[in-house]
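In this view, the complex is presented without one of its protein chains, the others remaining in place.
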Amino acid sequence: MSLLNHHPYLEINDVNKQFIVDDQIVPALSAIQLAIQAGEFVSIVGSSGCGKSTLLRIVAGLECDYQGTVTLDGKRIVGPGLDRGIVFQEHRLLPWMTVTENITLGLTESDPERKKQIAQTYIELVGLAGFESAFPNQLSGGMSQRVAIARALVNKPQLLLLDEPFGALDALTKIQLQQEILRIWQSEKTTMMLVTHDIDEAIYLGDRVVVMSKRPGMIKSIIPVNLPRPRNRTSYQFFEIKKAIYREFFHEDEASLEYVI
Amino acid sequence: MSLLNHHPYLEINDVNKQFIVDDQIVPALSAIQLAIQAGEFVSIVGSSGCGKSTLLRIVAGLECDYQGTVTLDGKRIVGPGLDRGIVFQEHRLLPWMTVTENITLGLTESDPERKKQIAQTYIELVGLAGFESAFPNQLSGGMSQRVAIARALVNKPQLLLLDEPFGALDALTKIQLQQEILRIWQSEKTTMMLVTHDIDEAIYLGDRVVVMSKRPGMIKSIIPVNLPRPRNRTSYQFFEIKKAIYREFFHEDEASLEYVI
Amino acid sequence: GSNASKSNETNAPATEGNAKEVRLAYVPLPHYSPLLIAKQNGWIEESLKPLNVNVKWNSFSIGPLVSESFAAGGQDVGVMGDFPAIIGRSANVDTRIVGITSTSPQSLALVVPKNSSITSPADLKGKKVATTKGSYGQYLLSQLLESKGLTVNDIKFIHMSMDDVKSALLTGDIDAGVIWDPLLTILEDQNAIRIIADGTGYYQGIAVMIADHKFAAANPKVVTAILAAYERGAQFIKSNPTEAKDLVAKEVKIPPAQLAKIIDRFNYQPAITPEITEELKKSEAFMAKNQIIKNSVDIDKFVDKSYFLLQ
Amino acid sequence: MSLHLGKGTAPKVRRYPKNNQTFTWQQFILPIVLLIIWQMFFELGLIRSIVLPPPSTVMKTIGELLQNGQLFKHLGFSLIRVLEGFSLAVLFGLTLGIAMGLFRNVYLWLDMLIQVLRPIPPIAWIPLAILWFGIDEMSKIFIIFLGAFFPILINVIEGISQTDHKFVEVAKVLEISRLKFTSKIVLPGALPSIMTGLRVGLGFSWMCVVAAELIAGTEGIGYMIMDARQLAQTDVVLVGMLTIGITGKCFDYMLKALERKLLRWKTTYQGA
Partner (left out) sequence: MSLHLGKGTAPKVRRYPKNNQTFTWQQFILPIVLLIIWQMFFELGLIRSIVLPPPSTVMKTIGELLQNGQLFKHLGFSLIRVLEGFSLAVLFGLTLGIAMGLFRNVYLWLDMLIQVLRPIPPIAWIPLAILWFGIDEMSKIFIIFLGAFFPILINVIEGISQTDHKFVEVAKVLEISRLKFTSKIVLPGALPSIMTGLRVGLGFSWMCVVAAELIAGTEGIGYMIMDARQLAQTDVVLVGMLTIGITGKCFDYMLKALERKLLRWKTTYQGA
C-alpha cells in the first residue's frame, strides 16, 4: 500500500481514548479516523465535553496514553514539537511575564532586537499595542486570549492547533483575527485544526468541518466547504452548509434548530 | 428629588475607573450611568477590553477603588454579598473539590441530605449528571464553565452577574442553558446582568442591550428589546435589533457588518 | 514539697524536717563513685527513711549543668567540680560546699599526640594548646606554664570542649591539650596520647558536694545522711574494690578495664580538710584573676563543715 | 540550549503514581557506595578507627546496642519526646500560622516578636527552659518544640499568603464563613507548603533532641550521643547519628505518604 510515499500530512488512525474519573472509565474518543492534507484548514465542532480538546492534545503530543496511531508526515507522534503550535482552550499565560515576554517565550530567534521586533509585529496583529509591558493579571479575558494566539503564531508552526481561540472575543475583534489567521494560513501554508463552537466561524474558515458526536466522542460526519474564498457569510451556499451542520448537530432537537437558523 | 423612595434597584452613577499598567494610567470605565430595575434582564456587549468585566466586578463589590457611586436597593455597595451572585469569566473552580463540593461551596443550607439534593438538581440542570465526583482537572472547558454557572445559581441571588457564562459552550448546550436561565429569571424574579459577545444571545435574553465603546469603556447606547417572550430568533424584529446593535458596534467598519449579518 | 520550688524562692520557710523529698543531682562519672554505689545499694533512701524523706535522683551529664540547675532552684544537693561550684556561688547562687567527693591530681593531665616531640611544658612555647576555658584544665595548664616561667600569652591557647580536644589531638589540629578522666584514661589505653604532666604537685583535681543553703539549714539531717551514705560508699570501695567497681560500672558506661584504672586514681575522702580549703582558695584566686568569676567568693564561708560535725 | 524538553519522550507530568514513594533500588546505591569508600579508607589505613571507626565497627556496635537493648531504650525515650514536642509544634504552629495568615492584625502584632525569637538557638533556651519547666520532660519537650515550631509557622504563613486571590474573591462573593473559607479554600491551597513546613520541622525536632537531652537525665538518643562523645566512643556516636537519621527518614516517609494522600487531586511536577 505504501510503495508511494503519498500519505496525508496528518493521519489519525482509529484513535480511542479513555479517562478514569472517580474510578469509572469515561470514554473520551472512540474510533477517530481523520486524514488531513498539508495546508488544509479543518474545523471541528461538537458538543461540550465530546473530546475535541483531547483530540488536539493527542495531535500536539501531550497525551500519549491512547489506542490507535497518529502520524505526522508519516512519523508517529511521540511528543510535542515545534512543528506543531497550539492555542490552549485556557490562555495559559505565565503570570510573571509581561505580554512581550510571554509572546517571545518560545521564539527561537536569539537576537534581542529582532526578537522585540517580531513580538511587536504580533502584538499589533492581535491589537494589543500599548500593553507590551502589562502582566497577565492586568489584561481582560479577551486580551489574554489574544496574547495566547500571538504566542502560538510567533514561531510559525507547520501545523497549528486552535482550541476555541476566539471564544472570548467580541464579534469585531473576532472577525479581524479570523482574517489574520486566514492570511497567515494562505501565506505560510500552515495546516490548521480549529476547534470552535461558532459554526459560522467553522464554515467561514474551514475547508472541511468535522462534526463530532457526544460521549464517547466520535466523528459523526465530515462536511466539505467547497466555497471560494473570500467567503461571503451571508451567501445562500453558506447558509445551506450551516443548515446541514446544524442538522447533524441537533438532529434530535429540531425545535432548537429553528431557533438558531 | 427623593421624597419618594422610588429609586431603581441597581443604580450606577457616573462611575469612572482607572488602572495603572506599567506606570501608566489605563482608563477602564468612563462616566458609566446605568439604572436597572428589579427583575430586569440587561445584556452588555462591547469589544474586548472595554471594561465589561470591570463593571460587573464593581457591582459585585470586588472593586472598591473607583469614582462615582453604585447603589443597590438605595444602599451603597461596599463589598460582596449573598444578594449578588457572579459567574466569573474564568470558571474559578477549586481544584481540590469535586463538582458537587464546588457547587455546594456557597450553599447556606446546612442539612447534608438536602444539600446533596440541591446540588444534584443543579448538576442535572447544567447536564453534568455522572460527573458529581469529578475534579475540575477532569472536566472539559465547557463542563467547568457549567459547574461555575451551577455554583452561582444554587444560592438563588437576587442579582445575578454573568460574565460570558456560555462562552465555551456549543450551540445546543448554550441554547438549553439560555432557556434555563430565562426560566429561573422568570420564576425567581432575579435581576440579571449578562456580559456576552454573542449579540443574538444578548437580544434573545435581554430586556435592554447596553453597547459599550472601546477604551475608555463608555456606554455608547442602550437598545431596548421590546419583543414578547418566548422570542423568535429568526423573526424580523429580532433581525432589526441585531442590525441596530451591530451598527453601533461596527460603526467604523461597515464592511465587517456585512459579513456578519 | 520541694518539687514545687521550681521557681526557686519557695523553699524558704522550710523548718527542720519538713522536707518530704530531697532533689539530688548526680553525674555518672568516676569522680562520684561512692555516690553511685550508695545509689545502687539504696543507702541514701535507707538512711532517709526514718526522716520520712524521699530521694529524687536527677542525672546530669556534666557538672556545669548541675550548677545551672542549682541556679534555677532545681536541686537541693548535688555534686560537681570545684570550678562550677565556685562559679555558681560567685553568681550569688546560695549554696554551700558540704563535702568533698573526690580528689585526684592524676585524673587530669597535659597530653600530646603519641608521636609529638613535646616532652615538657616548656616545649609548649608558640604551640597550639587546647582545653575548656573556665575549667580546672585551664588552671592546671596555667600552673604548668608558670612552673616553666611561661604564661598563657606564650602559647596559642584554644578553647574547646573536652570531646573536641580529643578529635583535634588525633587529627593533629592542636599540639597539646589538657584533658581529664574518663577521656584521659580512655585515650591513654588506646595508645593515642602521651602524658606530659598531670596534676600531681600542681592541683589536686577537686570535686565537691554542694547543698542549697536554705534547704541544708532547714534539713541538716538530710544533708548529713547523704554525706554519711557517701562515706559508706567510699569505705566500700576500699574494702570491696572489685564489687565496688562492678556497681559503679552499672552507672558509668566506661569499659570495665578502664573504669577500674580510673577509680584507682581517685581519692574518695568526703572530709573537708584545711589542706583542701587552701586548694579551693587558690582555685578561687586563679578564677578571680582570670575573670572566670566576676565577684570573688569567700571560700571560708562557702565551705560549711557543720554537716560533718553532726555525724 | 540544545537540551530539549520532552522531545520523543512520554509526558513528564503525571498524577502522583501509587508507587511513587516505595523504595527503589537507586536510592540505596549512593549510601552503599559511600559506606564502601569509608570502609576502604579504613582498610587502607587512611583514617584511624578512634577518629572515625569504619562501617564494620559501627555495625558491630549496632549489634551490641541492639542486643543489650540500649539502642531501643534510648530511641524509645527520644521518640516520645520528639512526638510530643513535634505535636505541640504542629498544634501551635498551625493555629498561630493560620491566625497570622488570616488576620493582618495578628500578623502585625506578633511578627516582630516571632522573628526575633526565631533565630535564637535551642541550646541558648536551655537555662530558661529549666527555669520555666524544671529539668524533667517538659523542658526537653519545650526545646524540641522550639525547633519544629518556627519552620512550621513560617511555611503556614507563606502557604496562606499564596492563596489564589481568584479563590478569595469566590469566597467573598459566596459569603462563606471564615471557618469554611479557612478549611475549604485557604488550607487546601496552602497544604503543599504546610506539608513542607511539617517535614522541615520534623527534621529539626530530631536535631533538637540532642540539645534537649543535654538538660538532664540519662536516657535518649541525644544523651547517648553526648555521653559517648565524652567517653570518646566514636562508634556509639555514629550509631546514634545513624539512628536519628534513619528514624527521621522513616518519619519523613510517613509525612510524605500523608501528603500524597491529602494531595490526591493535585498533579505535581516530578522532573524529567
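A few comments on the model shown:
A, B, C and D are the chain letters, set down in written order, and residue numbers restart from 1 in every chain.
To be clear about the criterion, a contact is a pair of C-beta atoms (placed from the backbone, for glycine too) under 8 Å apart; a residue touches a chain by one contact, two chains touch by 3 or more.
None of these values were measured; they are calculated from a predicted model.
From the options C:Glu68, C:Asp181, C:Asp198 or C:Asp304, the residue with contact to the chain not on display is C:Glu68. Touching residues on subunit D toward the chain that is not drawn are 1-7, 11-13, 23-24, 26-31, 34, 47, 51-52, 100-113, 115-125, 127-128, 131, 150-151, 154-155, 158, 160-163, 165, 168-169, 171-172, 175-181, 186, 192-193, 195-196, 199-200, 202-204, 206-211, 222, 225-226, 229, 234, 237, 240-242, 244-249, 252-253, 267-272.
Although one chain is not shown, part of subunit A still touches it, namely residues 60-62, 79-82, 84-86, 88, 90, 92, 94-97, 101, 105-106, 135, 137, 151, 155.
Take subunit C: the residues that touch the chain left off the picture are 7-9, 64, 67-68, 71-73, 84, 87-88, 90-93, 130, 133-134, 158-161, 163-164, 167-168, 171, 173-174, 292-294.
The rule we apply is simple: only the chains that are shown with their structure count from here on.
Chain geometry summary: the mean Cα position of subunit C and that of subunit D are 37 Å apart. The mean-CA centres of subunit A and subunit D are about 48 angstrom from one another, to the nearest whole unit.
Across the assembly, subunit D contributes no residue that touches 2 or more other chains.
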